[in-house]
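Here the complex is missing one protein chain, while the rest keep their positions.
Naming follows writing order (A and B), and every chain is counted from residue 1.
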Amino acid sequence: MELLQLIFFYVVALVTLVAGIGVISCRNPINSAISLVMTFFCLAVFYVMLHAPFMAAIQVMVYAGAIMVLIIFVMMLLNQGLVAIGKHRHALVGAGIAAALLVVQMVITVTKGQVSEPVGAITAKVVESVGHTQLIGQAMFTDFLLPFEIASILLLVAIVGAVVLAKREV
Amino acid sequence: MYDNLWLIPLFPFVGFLINGLLGKKIRNEKIIGAIATLAIFSSFVVSCHYFMQLLDDPQKIHQVVVAKWITAGPLHVNWEFLLDPLSGLMILNVSGLATLITLYSIGYMHGEEGYARFFSYMNLFAFAMLMLVLGGNALVLFVGWEGVGLCSYLLIGYYYEKKSASDAGKKAFVVNRVGDFGFLLGLFTLFWSLGQKGVWTINFVEIAENVHLLENGGLVVTVVTLCFFLGATGKSAQIPLYTWLPDAMEGPTPVSALIHAATMVTAGVYMIARMNGLFAMAPDTMMTIAIVGAATALFAATIGLAQNDIKRVLAYSTVSQLGYMFLAMGVGAFTAGIFHLLTHAFFKACLFLGSGSVIHGMHHAFHHAHLNDDPQDMRNMGGLRKKMPITFITFLCSTLAISGIPFFSGFFSKDEILWWSFASTRGHWILWAVGAFAALLTAFYMFRLVFMTFFGEQKTAAAAKDHIPESPFVITFPLMVLATLATFGGLLGVPHALGKLFGHMPNILEEFLAPVFEHTQHLHEIHAHGSASTEYMFMSISVAIAVVGIGIAWVMYCKNPELPGRFVAAFPKLHRAVFNKWYIDEFYDAMVVNPTKKLGTVLWQIFDARFVDGLVNGVAKVVRGSGRVLRYTQTGYTHNYALSMAVGVVVIIAICVIN
Partner (left out) sequence: MITLTHYMVLSALLFTLGTIGVLTRKNAIVVFMCVELMLNAVNLTFIALSSHLGNMDGQIFVFFIMTVAAAEAAVGLALMIAFFRNRESIDVEDFSLLKW
């Protein structure tokens, strides 16, 4: 059973990485967008595996749904020869070196780190018995009420900002 | 009981604010003058009240703390006032004279440009001077000290369109700064050296109580007192810093009377008297003070002999009389010094105001006749006694007082000083001889002034001759009051030897000031010793000297008016030297002023223009140069910025990983 899980993890991780490479390497931005949607779905799968089904649903709805639709909508709107734009520029070498160093460092940090034992009360069993949505809701509307309200104001500001910026005549 | 002492300086300050801020709006000269006079008169009334209270009070020294000012480490400075017989006399003197002279100014300044400005400065001066004399610690005194210096500068330069006036103001200010520097050095040294003994204080009473901690006659005390004395020479116009006072006559005459004769210039004397306990501990300084005082008295008197400007003669006479006061301080005759300070304030204020009255009349006459003659030059005067009878009589009373004619005020005070300079334990017969000779010169030049101005033929230009009026009442009233004081003020301090003759008349002033000076004089065995007959002999000599001086003046300027001309022809070099004030100004210019200017030019051209400017410009050049090179890193491409951000992240994580 555990082996099966591990194999499943590796398969999904491989799909995620391939889709991620697709995002950065496709000449046509539409293809990049499709790859990104694939990545988001894979991440949603991981969220389910991590006992966070509500976050997985949100991931699919907000990212794969709303944001990606918005991006693709803008591409359609601009409707230009997006492919004609050269793909890369001369900073490729610098970016490669920086990214290589970054990944080496991160992997070192992650593998060297001591993994502490679970300390919190929200175990997989609790999630299953109470329900993930209820747990999130309780935390959101009690401890994190103020940030929640601030986030709503942030969204309002973003809406106004987007309208003002995209309007033809200001 | 004395809690409201702060009212005394407050009234003139309020007057200053009203006239200074609203004077241009008020415009009406009478209201402006009334406000100023009323402000200072109120403070005179309050002073009288407290003075009376002090007279009846068995305890003579009172300190009043108004507010805290500075608290830093061991230093505690309050806004505090000290009322003792000395400051009591001084506040009466200052506020009383200021009232009279402000009243006088209402008439004298009539029609002048900047009328309100003048009166606001006068009130500010009164405020500062009252702070000075009431100050309970050295710092409050210093506030007043600087304040009167400022007012002096402002009022000397009152006619600021005139270059000579603004130059004189600057000169007074700069010369005073030299003295103030000495004062501050003395204060710091005193504070520090007392602090080393465990007493951190600048309060006068506490200083007086603790000076015994310092070594008697030691280096510290000598240095401290010499520094203070340097401050006093600046403010009180003594050698070597006297040169500003004659030039200060550029100011309006009431200013000369109040600031440069009666009050401010005596601040140095007052300061020494205030710290008599400290000064008495330094016999070397006392001797220096006595010598400088005597030398100034003589030196200024010689210059006064040959001046033709009526105010300049009086200015040198002031310097000379201040010299007497310092002589008194130097020989330990503190009471006599303060006594002379008071009588001098009376008669010199009267003389200046009298000369102002004369100038006012002459100016009026010349103006009427459309002449440009100098209204201050005595060679244009003569025979004025019939034109200005009140001015003449008051002037004569004061001249008799300053010359030391018996029973006028100056006789008692000057004689007391001369007697002490001979008979005091700190005195010497040479000091007496110099003082006596200066007294001869004083009598001579003062009567030369009187004879040239009020006697003989009228030398005024014919057109103006008949238009010299007597001054209005507002001018003559202060003259009469002051002349009365100058005549009878001496009765305050009749010497014991004379008092005995008149049925044991007490020396009121000495008894009154005893709480301030007696302890010091007793502790350091400073007293005049000599028999009554010796004292009579010295008195007779002074009287004889005064009479001789007057006689010579009469011979030279009344009987044989051609004599002075022959004298000048016989000794042309001597006359020129005296007339040009012994070339001291030129000497200072050559020795101090010009080298300083040259040094300033050199510093400007080399240090400032090359080094300082170079430094400033260099910084700018470095910034501009590095900017010129570094701006090429700003490509404008978002990727480059993002890349540098990524590199930064890599570096930060590397640091975290390595640590």
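Here, a contact is a pair of C-beta atoms (placed from the backbone, for glycine too) under 8 Å apart; a residue touches a chain by one contact, two chains touch by 3 or more.
Please read these numbers as outputs of a predicted model, since none were measured by experiment.
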item	value
Touching residues on chain B - with respect to the absent chain	631-632, 634-639, 642-643, 646
Residues of chain A (touch criterion as defined above) contacting the omitted chain	2, 5-6, 9, 13, 16-17, 20-21, 23-24, 29, 32-33, 36, 39-40, 43, 46-47, 49-52, 54-55, 58-59, 62-63, 66-67, 70-71, 74-75, 77-78, 80, 82, 85-89, 91-92, 94-96, 98-99, 102-103, 106-107, 110-111, 115-116, 118-124, 135-136, 139-140, 144, 147, 151, 154-155, 157-159, 161-166, 168
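Everything below uses one rule, namely that only the chains that are shown with their structure count from here on.
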item	value
Interchain centroid distance [CA atoms averaged], chain A/chain B, Å	87
Complex contact set, residues of chain B against chain A	639-640, 643, 646-647, 649-650, 653-654, 656-657
Complex interface listing, chain A residues touching chain B	89, 91, 94-95, 98-99, 101-102, 105-106, 108-109, 112
